[in-house]
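Excluded from the complex is one protein chain; the other protein chains are retained at their positions.
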Amino acid sequence: MDRFEAQHLLYAERVRESFSRQRVMDLIGATLGDVEPGRVTIALAHRADLVQQHGYVHAGIVGTIADSAGGYAAYTLMPEGSSVLSVEYKLNLLAPADGERLLATGRVIKPGRTLTVCELEVEVWKDGTPRTCAWGLQTVICLRDRSDGPG
Amino acid sequence: MDRFEAQHLLYAERVRESFSRQRVMDLIGATLGDVEPGRVTIALAHRADLVQQHGYVHAGIVGTIADSAGGYAAYTLMPEGSSVLSVEYKLNLLAPADGERLLATGRVIKPGRTLTVCELEVEVWKDGTPRTCAWGLQTVICLRDRSDGPG
Amino acid sequence: MDRFEAQHLLYAERVRESFSRQRVMDLIGATLGDVEPGRVTIALAHRADLVQQHGYVHAGIVGTIADSAGGYAAYTLMPEGSSVLSVEYKLNLLAPADGERLLATGRVIKPGRTLTVCELEVEVWKDGTPRTCAWGLQTVICLRDRSDGPG
Partner (left out) sequence: MDRFEAQHLLYAERVRESFSRQRVMDLIGATLGDVEPGRVTIALAHRADLVQQHGYVHAGIVGTIADSAGGYAAYTLMPEGSSVLSVEYKLNLLAPADGERLLATGRVIKPGRTLTVCELEVEVWKDGTPRTCAWGLQTVICLRDRSDGPG
């Protein structure tokens, strides 16, 4: 993966501030982890009220943290006065989200003035061992008329 | 879209029972709507704790109800003693989920012994008018060794 | 599906002219069919040199006509002086492309100033009967600085 350079000095603060306004992250208990140029992680502890019928974290919640991780990864590379919006995402569910904790990583594959493409990976940690449980691809768009994060 | 026939007499009861065990649906306030052979809807009222940074329902929550609607649409066509699992889904976000209420519809495009493909549509209702805010495509797999719904 | 209005009087001529420059369509023997606002079809006769190892038309060739059908469907709705480019496409292969002839249809789901989302369907005709063999979703971008079709 290439290394990227942020265009905005306060890119990490901007991501953290925007994340704090994603109230759904509070609801599900997700927390922001690493914020680097082109790479952002979001962690989520297992909770009994996040599950589908087999007791694993629901694929849509896996998608929720993956989508935000990718959107914010793209946002780290965007200029001042811009905001991002998810255009589309696709997620392959490789294994049940069965463990104590999920870690979603969004990585920019291709930054662009208008569109940025990210790779999404979600690992599930069980008994101290990580396992990739979802892998995805996402397109996000940079909007120049307002200052805000993805979603 | 074709018309499909359920293989299981109690397909609707089976879906409702499985949905009731998707505890994440309680957390976000989603409710099951129509359950027909090859077609299922899930409704979600807007709530301030479901939003991203602009105040719209988060794309991942949109994906959560879309994924379950599609999974259960597939499940209506599966034989007794089977369960479904989402293999992958892809969602295009067409408009912000800005309104009082969302309605996700999962429609089977192609049923199959092992794999079923569904179309996903999410409408947002605002001031009494619906607008499609997300459109997707999903692959689900039928597992023959246990009796359970998607997720 | 909604009905759309073309913004350009000569939208059909523009599509036909651009298609004629897609030399790969000549190579595989694809021909342009209907060109309506928001909807374009492309036909392809079976040929022994288009196949994969089982003798069916290769999934990538199915994708080639589907991608162009969707791109041109989007192009019918774009203003003068613009061109389109595929941003991404996703295709589910529902059945082998086993028949005498394929018909790809691109339908605009959501037109936009910058991004347009299309639904892609490919039917295979065998012994006079059509069967859907692929279903997809595509995002295309409108570029304002040159006059050209998708690809």
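Each chain carries a letter (A, B and C) given by its place in the written order, and its residues are counted from 1.
As a convention for this text, a residue touches a chain if its C-beta (ideal position, glycine included) is under 8 Å from a C-beta of that chain, and two chains touch if they have at least 3 such contacts.
Everything numeric here is computed off the predicted structure, so don't read it as measured data.
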Worksheet, complete the sentence: Output for the hidden chain's shown neighbours is A, B, C
Practice prompt. Could you tell me which of C:6, C:35, C:65 or C:102 touches the chain that is not displayed?
Written response: C:65
Worksheet item: Per the definition of touch given earlier, which of C:3, C:54 or C:113 contacts the omitted chain?
Response: C:54
Discussion item. Contact with the hidden chain only, please: which chain C residues?
Written reply: 18-19, 21-24, 26-28, 48-54, 56-61, 63-68, 85-93, 148-151
Worksheet, complete the sentence: Had the left-out chain been drawn, it would touch chain B at residues 87-88, 90, 114-115, 117, 137, 139, 141
Worksheet item: Can you list where chain A touches the absent chain?
Response: 90, 92, 94-95, 109-110, 117, 119, 132, 135-137, 139
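Convention: only the chains that are shown with their structure count from here on.
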Item to complete: Please compute the C-alpha centroid of chain A, do the same for chain B, then give the distance between them in whole Å.
Response: 22
Worksheet item: Taking each chain's centre as the mean position of its Cα atoms, how many Å separate chain B from chain C?
Response: 28
Worksheet entry | Residues of chain A touching at least two other chains | 87-88, 90
